[in-house]
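Of the protein chains in this complex, one is absent; all others appear in place.
When the chains are written out, they are named A, B and C in that same order, and each has its own residue count from 1.
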Amino acid sequence: MTIFDDLDSEVRSYSRMWPVVFDRAEGSRLFSEDGRPYLDFFAGAGALNYGHNNAFLKQALLDYIARDGVSHALDMFTVARRDFLQAFQDLVLTPRGLPYKTVFPGPGGANAVEAALKLARRVTGRQSVVSFTNSFHGMTLGALAVSGNRAKRAAAGVDLTLTTPMPYDGYPGIGESGPRHLDRLLSDGGSGLDRPAAIIVETVQGEGGLRSADADWLRDLVEVCTRHEVLLIVDDVQMGCGRTGSFFSFEDAGITPDMVCLSKSIGGFGLPLALTLIRSELDVWKPGDHSGTFRGVSGSFVTGAQALRSFWSDGTLEKSTRERGQRIAASLAAIAIEHPEAGLEVRGRGFAAGLRFATPGAARAVCVAAFEEGLLMETSGAAGDVVKLLPPLTISDDDLDEGLDIIRTCVGPVLARSK
Amino acid sequence: MTIFDDLDSEVRSYSRMWPVVFDRAEGSRLFSEDGRPYLDFFAGAGALNYGHNNAFLKQALLDYIARDGVSHALDMFTVARRDFLQAFQDLVLTPRGLPYKTVFPGPGGANAVEAALKLARRVTGRQSVVSFTNSFHGMTLGALAVSGNRAKRAAAGVDLTLTTPMPYDGYPGIGESGPRHLDRLLSDGGSGLDRPAAIIVETVQGEGGLRSADADWLRDLVEVCTRHEVLLIVDDVQMGCGRTGSFFSFEDAGITPDMVCLSKSIGGFGLPLALTLIRSELDVWKPGDHSGTFRGVSGSFVTGAQALRSFWSDGTLEKSTRERGQRIAASLAAIAIEHPEAGLEVRGRGFAAGLRFATPGAARAVCVAAFEEGLLMETSGAAGDVVKLLPPLTISDDDLDEGLDIIRTCVGPVLARSK
Amino acid sequence: MTIFDDLDSEVRSYSRMWPVVFDRAEGSRLFSEDGRPYLDFFAGAGALNYGHNNAFLKQALLDYIARDGVSHALDMFTVARRDFLQAFQDLVLTPRGLPYKTVFPGPGGANAVEAALKLARRVTGRQSVVSFTNSFHGMTLGALAVSGNRAKRAAAGVDLTLTTPMPYDGYPGIGESGPRHLDRLLSDGGSGLDRPAAIIVETVQGEGGLRSADADWLRDLVEVCTRHEVLLIVDDVQMGCGRTGSFFSFEDAGITPDMVCLSKSIGGFGLPLALTLIRSELDVWKPGDHSGTFRGVSGSFVTGAQALRSFWSDGTLEKSTRERGQRIAASLAAIAIEHPEAGLEVRGRGFAAGLRFATPGAARAVCVAAFEEGLLMETSGAAGDVVKLLPPLTISDDDLDEGLDIIRTCVGPVLARSK
Partner (left out) sequence: MTIFDDLDSEVRSYSRMWPVVFDRAEGSRLFSEDGRPYLDFFAGAGALNYGHNNAFLKQALLDYIARDGVSHALDMFTVARRDFLQAFQDLVLTPRGLPYKTVFPGPGGANAVEAALKLARRVTGRQSVVSFTNSFHGMTLGALAVSGNRAKRAAAGVDLTLTTPMPYDGYPGIGESGPRHLDRLLSDGGSGLDRPAAIIVETVQGEGGLRSADADWLRDLVEVCTRHEVLLIVDDVQMGCGRTGSFFSFEDAGITPDMVCLSKSIGGFGLPLALTLIRSELDVWKPGDHSGTFRGVSGSFVTGAQALRSFWSDGTLEKSTRERGQRIAASLAAIAIEHPEAGLEVRGRGFAAGLRFATPGAARAVCVAAFEEGLLMETSGAAGDVVKLLPPLTISDDDLDEGLDIIRTCVGPVLARSK
């Protein structure tokens, strides 16, 4: 691994837990260069909801490249862009009655967040934004400022201002719900909390320990936003594209955020794509107010459109995710029951699940043990105390069970060792 | 174009000047869906230095996808990543004796800038950064703060702080050079200019009107940075990868910046990739201090590595760019001489050239006229007063001459009309 | 009143509620120019704890001026400064065993706060500060940023950053105490609350509605500060100098803050003086790091020293304030009981008392009615819902009773009218 040692910055992280060189991948499996298969409960941190190298997406991409489709086009009109927009309208927006226009804000999720914050500030004329404990929205300066992780914040090198964190659903120590508390502070002219431009929230905190917000909590939040004329941004970068069951993770709550951030699996194949959805009345932008080189990655449009057609033309995937999400939860619950003394906690929703360990180091130890058994999983949370399960939505039942079994097998010895 | 009207935000810009739907592309030509060819002097705003769908790059990409190479891998070790790093070391760093480590900061140029600023602040413990008039470094909050364009800055919705603009080389009204003036301010304990973490500079301002900095000016800037222990960041996102002749645009000046930002053409094929090069002694990062979903786009690694092997194994491309860059400059100078009363000004270096018009609106009118003749070019500069030529480095002599002829043909009538 | 109308900015406030021209004052009474006396339950917003023109202070001041004592001396050594420091050491610091050094930060309370924040940031190398709901610390930019009043914050014209408000003692909706909640957030690496340089707190919120913090709450806060190595600043500008009984308002809690801000009554006679007390180990300042023209107002030193000698040589004043403070509380409680349906709430401690009205406008109406009866009082709180009693500590029993009677007399009709 000489070249990695020579050139790669110390900032690299995943290769530390998984010190092998991966080469190929298919469906729910990655293969290291020596041919060893690894079952993937990580799914590109949510960028591979449809698994690796799905045959339909792959073929569409190969065809597009082979026929010399435009590869790179900024925000020029292209056939690939049009097809994607059409599929997105026909299969996502229209069936759900959602009133959004689309912004392609740059290639990644942080761009989607930056664009949303920028527009919210412009529309409202206010600068500050409310975020939540244990949130994560990205690593560029604007997105990092609304993220909760102290270590990552500190790495900014500047004090991250204009944001105030509020307790997320279930955060301990609050005697009333977060939205109600926020309402109180915003209604109190002496609270010191300036009225923000926007509130940004994840429905399930993928990087923040798989905590999830109740539908009621989300509805209350919408009400607070409405009452105080604050915009609501749902960051669905990790939880969107079906991760929790429905296409958008907020559908179960029956709410319509003012803006929605999408990325990761929206490109379908793991290629960079990001999308900021904005209520049409918020589209006050002038041409070029937000720009960027990689806003029209045609390959991403091609696989993204194909993914919508392959997986969102009917309710099959959603139904499967909901049902099998319950199987995941049940399996984790069984592990928790198996070790009553360990105080394990099951978290998450759908195919975004977490198992929280009270014992420091245990979650990482489980991931390390699982890797040795050929299963890829990462930890989540600022304390790294949650084992995070993010299998491809397209995983077979057998593979899903195999992965869950490996986890169960690994937990016992880890807990035993840490006593 | 109904779907674009329906869904696309008003923020879109290129499709306004070029209201056709593009479909395919080859070499220096794009084709609209009705088959009309367009000669490309825009090159994806610098992301397509090697032209569209270059056969070698295309084949490497098709092979990789066909064999189910890992598509998406964050910062995991992959064969594709290793091959790219090896090619980058062998063909770029080692031959030039450059002491850098590599950070993959996210998919786009703004990520490369954000990571550089972040690290500079962390290493120095200082927060402010000096940038230059008419600079452009990206649209995320950190990168936008060091960008000069007032309209784009205003769109941030927050006051962009911690940065001070200084006059770029040739900026009018300064009686001494920018570096000397900066030195004076930094040496004067009463100047009000706090010692910054870093100075960020482009050697040619791609978005800022194609102004370019002399080699002496750059060397003086290095000296000022050294004297005051300030880090120098060269943003080579648009001017790197051979755009001005040498691989890095700062090579002619014989300087070694502390950090270098690369993106756009580093992926070769127009796929998203970004790279922040940092002096190895600056690599103080802890694992995960900077992260992101799209840091390991394997397709970009594959085409990026192939581009290095195809174009940077010897000096052919560099030589061609230098020689033909002079042809571009000569051709523009001839146009300027043809219209002595119009005060046209030729700008730029190598294959990044500009023709500045004193008459408001003339530059855009030339681009519009050129589009009608089948040539794609955009304007540059906050006032949009510069016609910007950014042809693929791989363009044939005939195509280059054709494009230059179209420009010459368009300038006369535009100037006549605007009298 | 022509000249006031002509010249005075619309920003003036007290003259709106009390539209008479005051001329002379003695003890607890002000006299308008037509000779009408007004009983003073306002006491210069806490700057006149020893009443108006106290004979001892007045004589000391007259003597000093008459003998041509230095009037203005910045931070030069003067006899007046030495005498004040000696009295402050002998009568305040030494008897209480307090380990402070003294900074004269400028003429007013905001200067004391600015200096404390500045030093806290310098010592810790951190920038952010935690303040509390309904706090008030001053109108300069640094002090305003830690103040809760939304209207006053908005008047800053800039977003006030680097501060986070936390719930003050008794703030509704919190299920655990503020210090405990703060501890939780600071212990949680994902909370989004960066570790601050300091926490700034008032023991009783003079401008924030006379809410007061329990001794336990304050002790818990000290513990949190200690655990997380955060400095504790007590802003005793309004509550210090005996307003709550003891010289410092935090003495009852048995705590020793890292810094204490004093102003208002520290000069004794209503002349500007401010003092920032800092633990000696925090005195890392270099000469001139903080400066200002009015740091050595000799008249303030003279009357300030005399006030210490006249009122703090023994425990008489403290005892009187404690005992008679209870009389004030009892009197207000009686009024509340008299109007059970009105939900009046008694607040405060010692000679800083408040009567909170649930009915909008009632508190101001009571103050207006009292003014007509010759009693000066202002409202407190962002909503102006609290009648604030701040009589001179030296008020006679008769005057105190007279004022309390007026209040009782005024409340009934106001409540009746507002039904």
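One rule holds in what follows: a contact is a pair of C-beta atoms (placed from the backbone, for glycine too) under 8 Å apart; a residue touches a chain by one contact, two chains touch by 3 or more.
Here the structure is a predicted model, which means the values were calculated and not measured.
Asks: Have a look at C:Gly270, C:Gly354 or C:Gly403 and name the one touching the chain we're not showing.
Replies: C:Gly270
Asks: In the full complex, which of C:Leu182, C:Ala197 or C:Ala362 touches the chain missing from this view?
Replies: For the chain that is not drawn, the touching residue is C:Ala197.
Asks: Quick one: say which of C:Ser187, C:Thr226 or C:Ser291 touches the chain that got left out.
Replies: C:Ser291
Asks: Which residues does chain C use to touch the chain missing from this display?
Replies: 1, 3-4, 6-16, 18-26, 30, 33, 44-48, 52-53, 58, 61-62, 65-79, 81-82, 85-86, 88-89, 93, 100-103, 106-111, 114, 117-122, 127, 138-143, 145, 151-152, 155-159, 162, 197, 237, 263-264, 269-272, 278, 283-294, 297, 299
Asks: Using the document's contact rule, name the residues of chain B that touch the chain not shown here.
Replies: Missing-chain contacts on chain B: residues 127-128, 131-135, 147-151, 153-154, 159-165, 172-176, 180-181, 184-185, 188-195, 208-209, 381-383.
Heads up, the rule we're going with is that only the chains that are shown with their structure count from here on.
Asks: Centroid from C-alpha atoms only, then distance chain A to chain C, rounded to Å. What do you get?
Replies: The mean C-alpha positions of chain A and chain C differ by 49 Å.
Asks: Nearest whole angstrom, what separates the Cα centre of chain A from the Cα centre of chain B?
Replies: Centre-to-centre distance between chain A and chain B: 30 Å.
Asks: List the centre-to-centre spacing of chain B and chain C in whole Å, with centres computed as mean CA coordinates.
Replies: Measuring from centre to centre gives 57 Å for this pair.
Asks: Mark out which residues of chain C touch at least two other chains, giving numbers and ranges.
Replies: 159
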